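The structure appears right after this line, and notes come after that.
The other protein chains are all here in position, but one chain of the complex has been omitted.
Chains here go by letter, A, B and C, matching the order in which they are written, and residues are numbered from 1 within each.
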């Protein structure tokens, strides 16, 4: 498709699964570092589904101008049922053959990784970047979007606390992270929550109620409990607390607000680093790799290996809440 | 209580009903303008209930330092069942007699006004300030907190739209305003909603679905519908839209986040003006008045008269959505 | 140029002079309301210079998607020396003739208005919208961008006050408004400044120093003085205050940050209203008009008349600072 005989190859980029702030910064980095290093770059819209449907366009440096500060993904994202079939994967591979895509950079979560592994088997060299606000990918300390999502949460909870304080209430705040309490535990520590409820640690609602009553007796007038999505219904928890403590309690589900917004500095910088690192791996002709943060350094793993890892949980921070919420 | 023979009298301040950003700016203005004009000022905690329970303290200029930028109310707020009885009102009056409160500045909504009228009858001179995010007080064009709440809403919706756009979804966003669509209609116009559902105007969900389908056919990829709290269940509306348009639709209830946060410039300034105006009225020995904004000017009405007025609705702006959301 | 025989005419839109948040919301409203009402709409880039150089494109409803929340202007802006000559104006008129522009909507300040008047004389029907953060246009109570700029200022000053308070300093904050103190006086009232220095009111730096010393003696530990750009050098004022009060004083010039950012709800809504109103005026075949806000209502004036008006200043608010900063 390209008439330039001097290009080293063609990199396709796609985002898949839930969007996360910083994905645009990653797209920009892959695009510019790719072109800078001598590759042609194609943007694929709507993830693997767009690859199947040949919904793509060549990207120059100007196509990624002024997106570094935008939430969401300029390449859109979608879940593709068709791509879960071998038939769909072959169609995606056919697009790669047709438009000359040699390498694929796939930004997303575990599901995205599995998709990359599938098309890798058909002969497209894939590099994956971790992009999800939940930070629930086992192989990496950090996923693009996590920092922004937490900052959005605390900004919203700071506001909720203004009214909580004025009315001497208890707020039950439900944050995202269906399978993971990473957002919840950090946000709880950052906003002065009396306790946090996550899937990783057992909890006893009656102990939380007792703690609230004990602290009320020492002069604390307002309370906050953070709940990770999926552990329990925040409305029910608020009702239970109100009934068992006598303190007016209200639930707020922060919802989709957490997924958008201008990315934080950290998310933009880590996305830029990862995007450049992906182009480096491509330069070394690597394939089937995921990029990860390990002890502040960028490293890469085989996708299969990455998917078999088990995610830790910061139980130390969780336990610090006992003293912090005194 | 005061040994200063030169003071003109004592002003008590309280906030009552739901808190609103800017209440602190109003408290500060009444306190400082009051002291500046020769009054002693008492802060009453937890609204009328605090007056009954004598939960109050003298305030100097430094007691209201560094609160102009804080959401909520430093005097706390509460709903008082006891104050709804004549017995309770007499106890509140007894507190005023005991600590020497001659004037009462009451910041809140309609319920606060009714309470002020009651205690006025017992001989305490009351001036009311409109403080509620809903802008649902009939006599005034504006209530303290409304501007901040709308800015909070659009900031959150801007974020929701990042993910809405990335996934080509329809967002159904529920905003506060149980009896009033003022937040909803402005926020809808400000964020590019395809339509708004408020209690003041009839709506037809099937027409909204048709509009979404028509616009999808002209290339629009993502959609937003704003719903005022209490008109319908946002979850049900999202489900209906999804079923009837085929577009993935998600509901978000913005919730208590809308009530807190640092007040906007407008809210701080209007609160300051109103607080100073209240002290002016007190200087003229006025009583039983509510302060209101009428055509950008501050005016005041008899409380009874104010409560009998009927609130308008900006149907013109509502109707502009038809062209704005093209 | 258009093959549609049923269009009522063609509206060109341009932004000129300094950009202001909300200009995009106005462009969107003119575009969509224009198309909705049966007009063809052309976007002209870089103000009058772009008109001279025929730098324009037809805009459909989708061309203004997702801009309502963006600061700046998607049509760019520039100052055109060429347009100040009759020669340049004739070239601009020639473009209008060539591409069929019947009406021109010009968004900007006084300079923009004068340009519109010039090209009006050559036969293009112009409607002007007030867009400048300074609120320094005589005929209107409000200019698009003013509210956002003030909110940006107070957000930044709230941050400055954190460090001012921690160090017991005096902050001298310089805000925009070369010819006008509207931003300064509101921002001063909203952030608890001890005083404000604007071009509209005389000031005595020694009196300000005395006030600072007096208040320090009553326990105030940190201070803020707001200065409108162009009245004095904030660095010099800070130095003078430090020398004459002994309080560590620091100047901050807020600068271009004040001109950008997502527009506030008010700016988006007023821009939408004004854009729709412009299309209404065009429908009535009006020309040479400027749209203005008068007592919360939209009105329109002859450009010449508008330019001859004299802007007021809120000296009442200025004077309230004496008690507010107690």
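Here, contacts are C-beta pairs under 8 Å (C-beta built on N, C-alpha and C of every residue); 3 or more make two chains touch, one makes a residue touch a chain.
Everything numeric in this text was worked out from a predicted model, so none of it was measured.
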Practice item. Taking the whole complex into account, name the chains on display that the unshown chain touches. Key: A, C
Check your understanding: From the list A:138, A:247, A:269 or A:307, which touches the chain that is not on show?
Key -> A:269
Practice item. Using the definition of touch stated at the top, determine which of C:78, C:94 or C:138 touches the missing chain. Key: C:78
Practice item. Looking beyond the chains shown, say which of C:7, C:253, C:307 or C:322 touches the absent one. Key: C:253
Point to revise | chain A residues that touch the omitted chain in the full complex | key: 25, 28-29, 32-33, 35-37, 61-62, 65-66, 68-69, 141, 147, 150-151, 153-155, 158, 161, 165, 186-187, 189-192, 218-220, 262, 264-266, 268-269, 272-273, 276, 295-296, 317, 320, 322-326
Point to revise | Contacts of chain C with the absent chain, listed as residue ranges | key: 15, 18-19, 21, 70-73, 76-78, 152, 156, 158-168, 171, 250, 252-261
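FYI, only the chains that are shown with their structure count from here on.
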Practice item. State the pair of chains with the top count of C-beta pairs in contact. Key: B-C
Revision key, fill the gap. So, in whole Å, the Cα centroid of chain B is separated from that of chain C by 28
**Study point:** Whole-Å separation of chain centres (CA-atom averages), chain A against chain C
**Key:** 38
Check your understanding: What is the distance in Å between the mean C-alpha positions of chain A and chain B?
Key -> 36
Review point. For chain B, which residues are shared contacts with two or more other chains?
Key: 158, 161, 165
